[in-house]
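Sharing a structure below in structure tokens format, with a few things to ask.
Moving on to chain A:
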Amino acid sequence: MTETHGLAARTAPDGLDARLVVDRGAFRLDVTLTVAPGEVVALLGPNGAGKTTALRALAGLTPLTGGHLRLDGAALERTPPESRPVGVVFQDYLLFPHLTALDNVAFGPRCQGAAKAEARAQAAQWLDRLGLADHSGAKPRRLSGGQAQRVALARALATRPRLLLLDEPLAALDARTRLEVRTQLRRHLAEFEAVAVLVTHDPLDAMVLADRLVVVEHGEVVQEGTPSDIARHPRTDYIAQLVGLNLHRGHAEGHTVRLDTGPAITTAEVLSGPVFVAFPPSAVTLHRSRPTGSSARNVWRCEVAGLETHGDQVRAALTGVLPLAADLTTVAAAELDLHPGAEVWATVKATQTHAYPV
Partner candidate 1 sequence: MTTRTARRNRRTLQVAGAGTAALLTLSACSASDDSSSVKSGSSAPGSSSDKLSGTVTVFAAASLKESFTTLGKEFEKQHPGTKVTFSFGGSDSLAASITGGAPADVFAAASPRTMKIVTDAGDASGTPATFVRNQLEIATLPGNPDKISSLEDLTGPGLKVVLCDKEVPCGAATQKALDAVGLGLTPISYEQDVKGALTKVELKEADAAVVYRTDVKAAGDKVEGVEFPESAKAVNDYPIALLKDAPNADASKAFIALVQSAEGQKVLTGAGFLKP
Partner candidate 2 sequence: MTTTAKSDAASGTLRGGPRRRRVREGGGRGAPLPLLVPALIGLAFLVVPLIALLVRAPWRSMPEQLTGAEVWQALRLSLICATAATAVSLVIGVPLAWLLARVEFRGRGIVRALVTLPLVLPPVVGGVALLTALGRNGIVGQWLDSWFGITLPFTTAGVVVAEAFVAMPFLVISVEGTLRAADPRYEEAATTLGASRFTAFRRVTLPLIAPGIAAGAVLAWARALGEFGATITFAGNFPGRTQTMPLAVYLALQSDPEAAIALSLVLLAVSVAVLAGLRDRWMTAG
């Protein structure tokens, strides 16, 4: 497994210290998580990787079949969900449809023994803090997506949890609302003094909201680190695709990296042994015929497999001696007469590649 980063090595009892093992026949989750109070960690991974299972295990909704779970020094493995100091913001919020926003938020304090009036007063404070004072009397179906998300957050925070869990907190929102809510959520999470763990499949959400990313694939942690670290040094195809990099693995000898699949890439770094080579799609230049005067050391013949337009940019997916993603302007794409099946030559300058040991 990968080297743990930063706070993982701490010995202080505060915060979350967990190894979550959930065995379900064909699927096995085995994830180690260590999070300090005040830290926001994102579990990032493709669908079916086990992120949500990990979250449910933390909340006590899915029983652990192994491992351990300690929060601020207290063992929680056998604690039922209602007795855990854990708050959850569910993917589609699951606001109780028959209760007003205020009563949704007051639900937790009520269950913790507060009198009705007291619980409502607390709930009103939370709604106020999240800028929802005007909507306290509204039923969930009258709330917009962003408002509902904040009510769900207020409801989870009102129980004063020591561990806040957010399951795809922005997935239910449309693109425009998402931008706004993401910024707000970041502010609220920054204010939260205990442990926050969020689950997402969206790298942008993860990078904006979290201090640290834990990438989960097939039930295991494949990489963890700060967002910038992971963006620069992806270790799996999934992460490379997420952060928009071409990623290849091979064996370095000096400036040359011979890929496991055959071809070689010339790099700027001098390394030896197994390495990753990464370069952004914008570093790939396309030519209609074999370039002759180019200074680029890496030249490959490829075929266009697909084209996607993003604004005035076109991303071309290429197949050939090695799979590549290349970005170019729509004008350039028109001049090259790119279409699926077209034969092109791709070049990448060694200075634009980045090689790092596995």
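Throughout what follows, a contact is a pair of C-beta atoms (placed from the backbone, for glycine too) under 8 Å apart; a residue touches a chain by one contact, two chains touch by 3 or more; residues count from 1.
If you want to know what made the cut, all candidates are chains of the complex that A comes from, given by their letters.
Nothing here was measured: the structure is a model prediction, and the numbers come from that model.
K.L.:
Of 1 or 2, which one touches chain A within the complex?
P.N.:
Candidate in contact with chain A: 2, the rest do not touch it.
K.L.:
Any idea which chain A residues touch candidate 2 in the complex?
P.N.:
Residues 59-61, 80-84, 86-88, 90, 94, 96-98, 107-108, 111-112, 155-156, 159 of chain A touch candidate 2 in their complex.
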